[in-house]
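Please find one structure pasted underneath; my questions will follow.
With one protein chain removed, the remaining protein chains of the complex are shown where they sit.
So that you can tell them apart, the chains are marked A and B in the order they are listed, and the count of residues begins at 1 in each.
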Amino acid sequence: MPIRVTAHETAADKTGFPGILKGLGTTIRHLLHNITHLKDLPTILYPEQRRNYSERFRGRHVLKVRDDGTLKCVACFMCQTACPANCIDIVAGEHPNIAYEKHPSQFNIDMLRCVFCGYCVDACPKDAIIMTRDYEMAMFSRGESSYSIEDLRQRLPLRQIDLGYRPYYGENPTKMDSLPYAGKDAGTKAAG
Amino acid sequence: MATREAILEKIQGRFADRVTAQDNKDLATILVTPENLVEVARYFRDEPELACDLLLDLCGVDYPGRSLRFETVTHLYSTKKNHRVRVKVRLPEENPHQPTLSQIWPAVDWFERECFDLMGIRFDGHRNLKRILCHDGFQGHALRKDYDAGQRWQCVPGNIQVPEQILGQGEIRDHFETQVLNLGPSHPATHGTLRIVVRLDGEIIVGSECEIGYLHRCFEKMSEAHFYNQVIPYTDRLNYCSPMLNGIGYARAVEEMIGADVPLRARRIRVILGELSRIMDHMVCIGTNLVDIGALTNFWYFFQPREEIYGVLEACCGSRLTNSYVRIGGLSADVPKNFVEEVRKLLVSIPKHIDDVDRLITQNKIFKSRTVGVGKATAEQAVAWGFTGPCLRASGVPFDVRKASPYDGYDQFDWDVPYATDGDTYSRYLVRMEEMRQSLKIIKQALGDLPPGPVITGDWRVALPPKERVYNEMEPLIWHFKLIYEGIKVPAGEHYSMSEGGNGELGFYIVSDGSGHPHRIKVRPPCFPLFQAFPALANGAMVSDAIAILGSLNIIAGELDR
Partner (left out) sequence: MTGEGEIMTTRLEGLVGWARGWAQGNSLWPLPFGTACCAIEFMSVVSSHYDLSRFGSEVVRFSPRQSDVMIVAGTVVDKMTPVLRQIYEQMPEPKWVISMGACASSGGFYRSYHVVQGIDEVVPVDVYVPGCPPTPEGLIQGILMLQDRVKKGLGKPRVEDRIRDRRAAFGRPLAGTGPAHLLPVYGQVSPSAGEPEAASAAPASTEK
C-alpha cells in the first residue's frame, strides 16, 4: 500500500524556532556525549591502533607451502583463468620430485591490477593460494607492483599469519589437509 | 495488467502483418520495420489498454553473422497497467538508421545518442546526434563485434568542447548579456564526473546542457570478454554506493535465463544485504546533497552507520565496498555465525542516526526554503522523462519494482512504498528518508525468517562444487575445471530482468549465444534518464538551486556512464 510522506508541518514549525531548537539540541547532545565518553569515540587511530578485520578479509595473497617447504601450487592455471583482471602470470615447470610433477617456476601477481575479488582463491583446486589480512602495500613506483613467488610464498606458520579469505575456516588451520570429510553423499550432484 | 498473449493479440489485431510477434517467454516482443516504427510506438503509448508511457531503455545489439546485422531493442513500461513490452527493429549493416522516438518519449534522447556512439546506428530527426559516452576524438563504434576491446584513441584538449561550443556565445537578452558557465567535470558539488554547462542571466539559469561519459569504463564491452561469473566484480562498480544491489540484479537476470534454483536462505540474505545497501545509498545521497547545501554535520552523522554496515558486509564477504558476494545461483559463502545478532544491532542503531538527521533537517527553515519548490517535476513530466525510483515516487507515481513485479520474496513482507506529490527536492528527501525506514522494516522481517540450508544451488553446471569434495573426488573436480575454463553455459536467447536499485529500476538485458561469454549485456541505468532531465528541472532556477537539484537526483557516475 503506498503511503504518502509529508513533512507534518505544525503552525509552530512555520516560524522555524522548533527546528532550530531541535537541531541545536541534537548537535549539543552529540558534543556532550563525545566529550564525556572519550573512550568510545569511533575513530581508529591508525597506525597505532588497527582495526580487527574479519577472517574473510581479502588482502594480500599468500602461496601456501607443504610441510617440506615446497609450494602447494601445481601450476594448473585455474587462478590465472578465473582472474577477471588477468593479473596473475604463471610459468609452469617440471618439479624434480616426481610425486609433485608440476610447480610454478614463475608466479607473478601484479598488485596494481589486482582487484582483490578472491576469485583466484575460489578457483584453486589445491588450497594453494589464500588471502591474508594484510592491506599495506603502497609503493613508490610501478616497478614494485609485480609480486613474485619470493614475495608471495608463505613465510611463517599459518598460525602466525593473519589469515583472511580462504576456503576453510577451521579451528586448527595447520590441519587443513586432514579436515573431516563429509563423504561422497554430501552435497548434490549435477543433473545429467 | 495485460498478459503477454493479450498484448501480442492486440498489436497484431491493429497492425496485422506489419509487425511480427516473437516467441520470447519473458516479455511481449514484436519485430517492426523502421518505416512502421513511429506509428507502432505511438500506438503503444496512446492506446488506453497498452498505455506504455514510460520508456525504459533503447539499445543496439550486433549480430555479425546475420544479413540484417544490427538490432535496436526498445523496452517500454506502462505505469498504469504494469506490463512491459519489447520492440525490436532489425537494421542492415550498410547505413543502419531508423526514425527517432523522441517526439513520443522525451526520455529516449540520450539512449539514442548512446546507441549511435557505441553501435553506429543513426536516428533520423534526433535533435543532437553526437557522441555521448566516448570522447570526440574516438573513431569507430566500440560495441561492434569487430571493434577490438583494447583499441584506445587519444583525447587531446581540443576534443573536449569548451562551454561556448556547447551552448553558444553569450547573447544579449533585455540589454544584459547572458554568461555561459561550466560546472564540472572536476567540481566539488558534482558528485562524480558530471559536466553541466549553464547559461546564466545574472544568477538565473536560462538554459543548460549536460555532458557525461567522463567515467565510461566500458562495462558492456568488458562483460563480453569475460565469463558470466567474472562479470560480477564489474557489476559491483556500477552503482558503487549500493554495490550488492547491482550484483543481485545481474545474478537474477542470469538465473532467470538458466532457470537456476536459488535456495531460500540465499534469497533472504540477498534481501537483507540488498536493503542494507539501499540504506547506504540513500545515506550517501542525502549526506552529500546536504553537504552541497551547506549542512555538513549530517554527512558525518550518516557515515557512521555506513561504517557499521561496512563491518557486516566485510565480515560476510571480505570487502567493504566492492563485495562480489553474489554468485550465479546464490551467494559465494554462508554468512558468519553471529550475522543475525549483528544485523539486529544495526536495526537498533541505524534509526537513531536517521532520527538525528531528521531532527536537524526536516523542519529546518533554511533547508526548506532551499528545497521546497525547487526542481519540480510533475507526474506526467517524470514519466515522460523516464524517471523511476525515488524521484518518480516523489512526483506522485508510487511505482516500485519490488511491489510491481515482486522477486526474492518481497511480496511476503509487510512494507509500504512511500510517495509524495510535490515532485521537488524536498519531496525527494522525504521519500528517501521514509524508504530507509521501510527498508529497516523489511530487514527485520527477513531476519526473523532466515531458514537454514545451503546458500548456493547444488547444480554444478552453475555453481562451483564444495571445496572439500573438489579436493578429494574426481567428478566434482571435473565440474570445477569445466566451470572455471568454460563458464556457465547459458542457453541462447535474450532476457530482460529488472530489480529495484537504489535509484530506480535497474534492468539487465542479456543476450546469450549459448557459450560461456555473454553476447551482449545492456544495463538500464536508473540515473541515466534522471540526469537527462536535469536541464528541464533546472530551467529558471538559480545556480545554487541547480546544485541542490543535482544532489537530490542521486546521479552515480559509475552507473550513468557504465
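Basically, contacts are C-beta pairs under 8 Å (C-beta built on N, C-alpha and C of every residue); 3 or more make two chains touch, one makes a residue touch a chain.
Note that the structure is predicted; figures quoted are calculated from it, not measured.
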{"item": "Candidates B:306, B:370, B:432 or B:480 - the one touching the absent chain", "value": "B:306"}
{"item": "Option from B:423, B:458 or B:526 whose C-beta touches the chain left out", "value": "B:458"}
{"item": "Selected from B:151, B:165 or B:412 as touching the chain missing from the view", "value": "B:151"}
{"item": "Subunit B residues touching the omitted chain (full complex)", "value": "133-135, 138, 142, 147-157, 159-160, 185-188, 192-193, 213-218, 221-222, 233-234, 236-237, 240-241, 284, 299-300, 303-304, 306-307, 310-312, 314-315, 320-322, 331-334, 336-338, 342, 453-456, 458, 466-469, 557-558"}
{"item": "Contact footprint on subunit A, counting only the chain that is left out", "value": "40-55, 84-87, 110-117, 133-145, 150-151, 155-156, 160-162, 167-172, 179-180, 182, 186-188"}
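Keep this in mind: only the chains that are shown with their structure count from here on.
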{"item": "Partner subunit B, residues of subunit A touching it in the complex", "value": "1-7, 9, 13, 16, 18-20, 22-23, 25-27, 30, 42, 53-54, 56-58, 78, 81-82, 84, 115-119, 122-123, 125-127, 131, 164-165, 167-168, 179, 181-182, 184, 186-191"}
{"item": "Partner subunit A, residues of subunit B touching it in the complex", "value": "226, 229-230, 233-234, 297, 304, 307, 314-319, 322, 324, 332-333, 336, 356, 359-365, 368, 398, 416-421, 426-427, 430-431, 433-434, 458-461, 464-473, 475-477, 479-481, 484-485"}
